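See structure below.
A single protein chain has been omitted from the complex, and every remaining protein chain is retained in its original position.
So that you can tell them apart, the chains are marked A, B and C in the order they are listed, and the count of residues begins at 1 in each.
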């Protein structure tokens, strides 16, 4: 094993352990914090794979924004401190079966399909900010513009959904 | 580096996400599990992009797009969850079985 | 890079991280006192109370650590570290002189913004885990404020990146020229103001307003953990002033002898900006929550979008 592989495996173990805790913990806010750990480890995995920009986008968007959004959601739905009893539904056994089956199929396919594929890790060229920038604005302009329409739609949607709260505050702090 | 490391890691993360989506009752935890699955996909995209040394950078740019769409998705999802919580005082996906709001669920779920 | 060199670089960064916040803190004690027509610390250490902050540190280290019974113990204990460490990591890419930088990342500017965005988790964790109404309210306010001001901060920073055509902080200082002081002036003001708001410095200290919600997310903290939050605040001032210097004021560049006196110019600019931070604290009343959000969304964001347009047009026309 090369040094990159060892680092990657360690990070992978962290990411997996944190992910397992996210789906099994009985404390809501802790689940969000384990999610941060998992995302952070995945960001480090991206760094090992020389996808520099993607790694820091992952940190900025997921850790700095999406998780805070999730924490807001948890707090606004009044999660208590300490364990909550009814976080899991009745289909846990079925869920375990499906998850194990998915993992089995995917891993088998991957091992059989890519058993002898090696990545050559050098300096990041396509993964650096200028590499990505050049590619987006040369080949990916249309999807990029469509993305802005999607974001606009999402923004309008969220505002409309929270519309009942707009206006003078009734019982919040001001 | 062997391509199997990132690929297998991503497959396992994806399975954990599937477990979370199926087994969790709390809507926000379901959203978190969806995020895990999306991250697994991103990892796969990046790994294969680096392996193929794609000149267009398809994998990494698609990853960026996925991250953006995931952020939008989680925002809308949470807005819906908060709205459900306001109307019904619960965000357990099990108890949200009726698609149409009837008179009694309306009065049962009190406003905060 | 030899092992010795690595150790030296790490040691320098850690030393800057521990020393500069203390200097800023002492400057604040004295400058604020004089602005309010009093003396400030005079006894600790003898000469003008220079050892006041060291004495404070010793005191903090001996205080009992009280975790409220209602609190989530683990998260409560971890929060100060999450708030503090991002600022340490950011310092590693700040260039203090020509070639004098611990690590020169190609993506430096973006790295800085990404890492700094993690510290918001610190206040949210602290606010939630305390199990205290004031703390929770402070945590929510703090998160909302950080989110609102992160955006103008990022947009202003990207304006500089456009002007320089690179994200490397050393590269930005090298391409900097004095006329940026005019061209990028709005971005500089936006960046600095938004940075202040990110640090909860007065007049943006709504989330920690001690006269209404005690100390916001930090209400329940005592002893060393509280001291770590304080250190995070002052390290944040150092990082903000250092970044403003590097991005907008030409970093190590000075009127003469850039090569030899680089770090000196850098430190002068840094402390002048730190003085401005303190000055603003003494001379401004606290903004209300609505004024805060208004300032961010109705003034800073449109302004920074206009600055982006200006930078882009000027740059393309100049080509």
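Convention: a contact is a pair of C-beta atoms (placed from the backbone, for glycine too) under 8 Å apart; a residue touches a chain by one contact, two chains touch by 3 or more.
In the analysis below, contacts and distances are computed from a predicted model.
Peer 1: Among "Probable glycine dehydrogenase (decarboxylating) subunit 1", "Cytochrome c biogenesis ATP-binding export protein CcmA", "Heme exporter protein C" or "NADH-quinone oxidoreductase subunit", go ahead and choose the protein name stored in UniProt for the chain not displayed.
Peer 2: "NADH-quinone oxidoreductase subunit"
Peer 1: Using the touch definition given at the top, which of the shown chains does the missing chain touch?
Peer 2: Those shown chains that the absent chain touches are A, B, C.
Peer 1: Among C:75, C:121, C:136 or C:230, exactly one should touch the missing chain; which is it?
Peer 2: The single option touching the absent chain is C:136.
Peer 1: Which parts of chain C face the unshown chain closely enough to count as touching?
Peer 2: On the chain C side, contact with the omitted chain comes from 1, 6, 9-10, 13-14, 61-70, 77, 80-81, 84-85, 88-89, 92, 102-105, 109-110, 130-134, 136-137, 140-141, 143-144, 147-148, 150-151, 154-155, 158, 161-162, 165-167, 214, 219-220, 223-225, 228, 289-290, 293-294, 297-298, 301-302, 305, 308-309, 312-313, 315-316, 319.
Peer 1: For review purposes, identify every residue of chain A that touches the missing chain, sorted by number.
Peer 2: 4, 47, 50, 52-53, 57, 60-61, 64-66, 68-69, 72-73, 75-76, 78, 80-81, 123-124, 129-130, 132-134, 136-138, 141, 144-145, 147-149, 151-152, 154-156, 158-159, 162-163, 165-169, 171-174
Peer 1: Could you list which residues of chain B touch the chain missing from the display?
Peer 2: 64, 67-68, 71-72, 75, 78-79, 82, 86
Simple rule for what comes next: only the chains that are shown with their structure count from here on.
Peer 1: Any idea how many Å lie between the Cα centroids of chain B and chain C?
Peer 2: 33
Peer 1: Would you mind listing the residues of chain C that make contact with two or more other chains?
Peer 2: none
Peer 1: For the complex, give me every residue of chain C touching chain A.
Peer 2: 70-72, 75, 106-107, 110-111, 113-115, 117-118, 120-121, 124-125, 128-129, 131, 136-137, 140, 143, 147, 150, 167, 289-290
Peer 1: Flag every residue of chain B that touches chain A in the complex, lowest number first.
Peer 2: For this pair, the touching residues of chain B are 1-9, 11-20, 22-26, 28-29, 31-33, 35-36, 39, 42-43, 46-47, 49-51, 53-57, 60-61, 63-65, 67-76, 78-83, 85-86, 91-94, 112.
Peer 1: List the residues on chain A that touch chain B in their complex, please.
Peer 2: Touching chain B from chain A are residues 2, 4-5, 8-9, 12, 15-16, 19-20, 22-23, 28, 31-32, 35, 38-39, 42, 45-46, 48-51, 53-54, 57-58, 61-62, 65-66, 69-70, 72-74, 76-77, 84, 86-92, 94-96, 98-100, 102-103, 106-107, 110-111, 114-115, 117-121, 126-127, 131-132, 135-136, 139-140, 143, 147, 150-151, 154, 157-158, 161-162, 164, 171.
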